[in-house]
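My structure is below; once you've seen it, I'll send some questions.
Just one protein chain is left out here, and the rest sit where they should.
Note that the chains are named A, B and C in the order they appear, and that numbering of residues resets to 1 at the start of each chain.
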Amino acid sequence: MSKTTEKTYKRSHEPVFWGLFGAGGMLTAFLTPVMILITGLLIPLGIIDQHYFSYEKIHGFATTWYGSVIVLVLVALPFWHTLHRIFHALHDIGINRGRDWQQVICYGFAFAVSVFVFTLLLQMLTAPSLFGF
Amino acid sequence: MQIIKTDVAIVGAGGSGLRAAIEIAENHPDLDIALISKVYPMRSHTVAAEGGAAGVAQDHDSLDNHFNDTVSGGDWLCEQDVVQYFVENAAKQLTQLEHWGCPWSRKEDGSINVRAFGGMKIERTWFAADKSGFHILHTLFQTSLQHPKITRFDEHFCLDLIVENDKIQGILILDIAEGEAKLIQAKSVIMATGGAGRVYSYNTNGGIVTGDGMSLAYRHGVPLRDMEFIQYHPTGLPGSGILMTEGCRGEGGILLNKDGYRYLQDYGLGPEVPVGQTKNKYMELGPRDKLSQCFWQEQQKGNVIKGPRGDVVHLDLRHLGEEKINERLPFIRELAKAYVGVDPVHEPIPVRPTVHYTMGGIETDAKTATKLAGLYAIGECASVGLHGANRLGSNSLTELAVFGQLAGQQAADYARNSKHEKITPLRKQAETIMARTEALLHSEGTEKMADIRQEMGDCMEEGVGIYRTKESMQQTINKLAELKKRYKNIQITDKSSVFNTEFLYAIELGYLLDTAQAMAHSAILREESRGSHQRIDGFEKRDDNNFLKHSLAFYQGDKAPKIDYSSVTITKSQPAERAYGAAGEKAHAQEKV
Amino acid sequence: MSKRKPYIRELPRDWWMKQLFYTKYMIREGSSVLITLYSLILAWGVFRLSQGETAFNGWLEALQNPFAIILHLLMLILALYHTITWFSLAPKAVDLWIKGKKLDDKVIVAAHYGAFAVLTIFCLLIITL
Partner (left out) sequence: MSELTIEIDVLRYRPEMDNEPFTQTFEVPYTAEMSILEALQYIKDHLDSTVSFRWSCRMAICGSCGLMVNSVPKLGCKAFLRDYYPQKISLEPLANFPIERDLVVVMDDFIKKLEEIKPYIIPEKEKCLSEGTYQQTPEQMAKFKQFSMCINCGLCYAACPQYALDNKFTGPAALALLARYNRDSRDNGEAERMKIVNQEEGVWGCTFVGYCSVVCPKDVDPAAAIQLLKVESSKDYLIGMFKPD
């Protein structure tokens, strides 16, 4: 057989983003509804008493090593899901200009928020007493 | 006019055309292949075959069994050397398809499974559920894609053959989308254009099955052989004619008349086999011609069911159960639900015989070569001599593979040993053909194409149907002559170039009329009953003294075709009584004594 | 000269409004906007948490604003919509075969809902411990 025109194929880096998208989507599907329910409705409306969500309790939790990881995942991971969708939806609704920049902004945003939350948690974890004073 | 030089041109990209193309591409990489089809290859009518393909696969079966079933099934009108070659290569070619990816249904251990089919002594039908043709065609099409030497001309319509110096030199094709002609100069040409079932009103065939290749070869002096043998499939849906595969009966389905009685036992196919069991060559597993004739008999007796779309009997699958129907006959269930609103799991399917297959076709020798040097023919458009007077179910899919492969070889050899000749006379011919074609397009006739088509289909049903009389056939012949005359005054409204389907239908109608004429004229002169050709006007018996021979129809332009005869090659099976059921067993026992 | 002149139909920008299936798809994708907003609110909460008790309580108080309540209700609905669509599509990415048969889609979907219910109740319980 002639081997004249073997095409060159260019691998996409999408698996990285798709993996994070999938993980975030899974988390969002399972936990975001109950999280919204708790933080956005039950506690503000007083159906669950606010002392269950007091500063001491949450701060105490967030300053354990496992608590900080959980908070990081719960808060940051959904961004990788939602920004991925937003990035693709922009294409769907016909905003095609500067797809590269769109990509940088979308995933950059998710990245920035992740770093932001990570830094806060690390700060709290390593210097818990600082805020006590 | 665009001129394309190739080595082998193949007209038709169904099962046999694709098989031939792959054969050449694999074994003769130096040859260029042009594969021409008026549709995309996967639309070819091979796609609609359901039941399966025959090839000896079990230890207790034998090539002799397959041979004998085929020859007796064909009422001894088969070329026996051809049948021998066929049965010897059947399993091999089906294995080849398997290697290429065909998803044949399997046994638990992963080996090929086979099912029972009508007229078969031992089960040997390889099947891919009930979409065998679909899987074969798609496997072949996809396999062909790895061969860069195969140049496809999809949606190119064959207008004519180019014959010069008594040999074929190419073909003239019409690019349907462009509306422009292309001259394909080829050293050899393979016709693989399929059957002509559309000459009848009720048929299982797709709209494209219009006998194009048959007519083209016929018009160039190549005889059409055994054209009187038209197979009615006993189980088509009323109205549409959509096929309910023989596999239904192979799996244990039964046929019932209006009283719920299994009438086949009254016609030499009994004794009755208990429901839920099958016995090869008994009852519902009798051959197609017999079963279709039984329907007609029952109709005469008033035992059929009157339905909104005509008389029917019932094909009952209910006892097979939902699981088996879903596994083995899912497509049948889908079709019955969609087209007659019947779920075979819960209700019997209304069926009637419908035209299914043209046993005859372009006469070829045992190696697929026609009388015209360089022209080969395979598949349903050809008469290689395999089917005789009645085709055994599931032999045709195997035929595509076996003879597709052979024709590929033969046409390649021929092409290697010949040269392209001067183009000038070919181009001149092409121009003449184009002028003629243009004239048809721009004719200002008044005859409605749909009327001619309808009247042709009806008169063929009427005169050259399941049972025939001289009188009815003569009427058909007269009608066809009239229609051919009217065809010359046909009305074509659409004069445009791009995808002008009205124009194509008009050309196809011309092909159909010629084919129909060959059928009717071959039929009226066969004064006997054999296989699918059954007469009820004093010629009810088979007459081996006078008619153990092939009919050959020669084209005579506007005049009636000339019918001639040729002998039948008999090697090891002398004509005997063709019997099924208990009678068949008895006859067979006597033979052995 | 070819007489062909293939006509290319432009996809209208609002293609997703013209067919219910596509609209639902867009709502699914659009749900991520509000979920992003919710995640930002949470991130803001972490920020306020890191700033001390007063800040954190301020954040909690802000959530009691009727506007915030309505917003969260809306977010909850869309989050649930995401959950439903996510679960209904989940089987397509699952390739589990048991005894030669593909695991039934319904089983996979049901398992997802089961886990969802368990997790939700678990979260509600754990928060009130």
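Rule of thumb we're sticking to: contacts are C-beta pairs under 8 Å (C-beta built on N, C-alpha and C of every residue); 3 or more make two chains touch, one makes a residue touch a chain.
The shown structure was predicted, so the numbers you read here are calculated from the model rather than taken from an experiment.
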Shown chains that the omitted chain touches within the full complex: A, B, C
Candidate in contact with the missing chain, chosen from B:Leu31, B:Val47 or B:Leu77: B:Val47
Of B:Gln2, B:Ser496 or B:Gln556, the residue in touch with the unshown chain: B:Ser496
Touch residues of chain A, complete complex, unshown partner: 7, 9-16, 18-19, 88, 91-92, 94
Chain C residues touching the omitted chain (full complex): 3-9, 11, 15-16, 18-19, 21-22, 25, 29, 89, 91-93, 95, 97, 100-102
Residue numbers in chain B that touch the chain omitted from display: 39-40, 42-45, 47-48, 92, 95-96, 98-101, 103-112, 131, 134-135, 138, 142-143, 145-146, 154, 177, 206-208, 239-240, 242-243, 309, 331, 334-335, 338-341, 449-450, 492-494, 496-502
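We adopt the following convention: only the chains that are shown with their structure count from here on.
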Whole-Å gap between the CA centroids of chain B and chain C: 56
Approximate Å spacing (C-alpha centroids) for the pair chain A, chain B: 63
Geometric centre distance via CA averages, chain C-chain A, whole Å: 13
Contact footprint of chain C on chain B as seen in their complex: 177-180, 496-498
Residue ranges of chain A touching chain C (in the complex, touch as defined): 25-26, 28-41, 43-45, 48, 50, 52-53, 55-56, 58-59, 62, 71, 74-76, 78-79, 81-83, 85-86, 88-89, 92-94, 113, 116-117, 120-121, 123-124, 131
Chain A partner contacts - residues on chain C that touch it in the complex: 13, 16, 26, 29-30, 32-33, 35-36, 38-43, 45-47, 49-53, 56-57, 60, 63-64, 68-69, 71-73, 75-76, 79-80, 82-83, 86-87, 112, 115-116, 119-120, 123-124, 127-128
